[in-house]
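Apart from one protein chain that is not included, each protein chain of the complex appears where it belongs.
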Amino acid sequence: MMPPSEMNDAGMNGDGMKNDLRGDSAGGSNRGSGRELQYELLLSRKVTDSEGKTMGRLEEASAAMVGGECVVLDFHVGGFSGLERLGNVTLISRLIRTLGGGRFYRTFVVPADQLDLSDPRHPRARRPMDEFQTLRSEAES
Amino acid sequence: MKISQLSLGVVTGIGGFLEAGSIATSAQAGAVFRYQLIWAVVLATAGLVLLTEMSGRLAAVSKRALTGAIRERFGFPYFMIVLVVGLVLSFLVLATEIGAVATALQMASGISYRWWALPIALVGWLLLWRGTFSVVENSSAMLGLISMAFAVGAVMMHPHWGEVASGMIPTLPTHDRANYWFTAVSIVGASISPYLYFVYSSGAIEEKWDESYLSGNRITAVFGNGMGGLLSIAVLVLAGLVFEPRGIKVEHYQQIAATLTPSMGHWGFIIFVATLAITAFGATVEVMLAAAYMTAQGFGWEWAEDARPREHARYSLVYTVLVLLAAVPLVIGIDPFKVTNFSMAISAASLPVSVLPLLVLMNDHELMGDHRNGWLSNAVLVLFGVLSVVLLLVAIPLQIMGGGG
Partner (left out) sequence: MLLSREVLDRQLIDRRGHKMGRVDGIVLELRPGAPPRVAFLECGGRSPWRRLGRRLYGWADAVQKLLPGRDVPTRIPWPAVLSMGVDIEVSLDATRTPEMALELWLREHVIQHLPWA
């Protein structure tokens, strides 16, 4: 935990300036050992599996506190079976799911280490899609 | 909910329902089609009751105002669509309402509306700037009751009530088809103004509503808007009695005073001018507030109805810039009545942007818990959703073809 005086200036550190976009809309950049990525720019990206087939669009990530850190456990990739390209086009997709089309919607759970984010604009799962679990409940809507 | 809050809510609904747009569209409807379009007012009022009740329930249960809930569930990009549409519409409705107040003052003083527009904008601005909205809200609600004069006038002229009642059943037009549908669309746009339920849900948050307010919310939504709808019908009936038999089309606010003079003589003129000025001015301030709320809530700034500019610079500048811009079309001489017709069509066309998200939000388990929509509310809301999309598709073509004043 950072001492309070540092926390007040947290927004003003040099990293805030350097890590802004470098003409790359996915907002990735390198900084020391870890690479930084903007989660909100990953959303709605089309995710393909190891065989190149479209699984859907990245719509959610689940995280948990592990050893004092907030760690991403898995990514949720959703799409209408057959229309995976439509994925989570927010309003339209949510409308359809609210009105009962939810049974046609499939959400894959991709563990964080199974998603290749080296190209943030084209996330790739490291395995074929049927090797991933799907979410049953409508909790995602 | 306390009785005093409840009655204020109902009174605000009555006084707030009737404003320049409803007066103008109802009068035009009555003048050309007699009682035939009463069903459009009934339909629009029902829609407003629905949307008001839902946005109040959303605020009370989820503890978020409508814009905030939209951003949280649909993300920043969709919020920007809602914001841009909302600000454009606010600009148009502001121009409409300021134009109506200016016209009323022109009728009273003989001085052109073009001179009145800026002073009116400044007075409205000052009321918010000095943090006195709550005073405005209460007094314009009370003063707005003067609009009940239309109901009195309608009753005094003894219309054939059977005929009036039959207007509640939708019928196809026998003449002026494009104009008929355009007027119907405008009536919906005038009655279901998004600023109404956006401000309503924000007010519910400021007053810290919780589940115990839900029945009061329903009563306010039904009676406030319901009575307001009756007043719109009264204007329509009066126009049908006074203008339709003579084949007179309504093309200026000034003409509409003639709906009250047969029953009230010269007082009718005075009461009309006062009603137009008071109701349109109340709407002016409320639209300014709605625009500032929408922007602040979506971006996460502090907001409050009596927010002072020294502590809320960004928020205050939103309504300041907006109201000054809205006065411009009037100052340069664009006809207020034409502005009204145009704005009401755009208002109708923009409905899907707020109605469709509500369909998702009101069914969201985490936001609404046990107070999610039942199947009946959903069915009605879906119908309105479909209707709003139809309106979006037809409003502009109809404007070009048959209406637009």
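Letters are used for the chains, namely A and B, taken in the order the chains are written, and counting of residues starts over at 1 for each.
The rule is simple: contacts are C-beta pairs under 8 Å (C-beta built on N, C-alpha and C of every residue); 3 or more make two chains touch, one makes a residue touch a chain.
Computed from a prediction, not measured in an experiment: that's the story for all the values here.
When the full complex is taken into account, the listed residue touching the unshown chain is B:314, out of B:218, B:252, B:314 or B:338.
When the missing chain is restored to the complex, the residue among A:35, A:53 or A:126 that touches it is A:35.
Of the listed positions B:115, B:269 or B:299, the one in contact with the omitted chain in the full complex is B:299.
By the touch rule set out above, chain A reaches the unshown chain at residues 1-2, 4, 7-13, 15-17, 19-21, 25, 27, 33-41, 43, 59-64, 66, 69-73, 112-113, 117. Although one chain is not drawn, its touching partners on chain B can still be listed: residues 62-64, 68, 71-72, 75-77, 79-80, 126, 129-130, 298-303, 308-311, 313-314, 316-317, 366.
Throughout what follows, only the chains that are shown with their structure count from here on.
Every residue of chain A that touches chain B in the complex is listed here, in rising order: 40, 43, 90-91, 94-95, 98-99, 141. Those residues of chain B lying in contact with chain A across their complex are 73-78, 356-357, 359-360, 363-364, 382.
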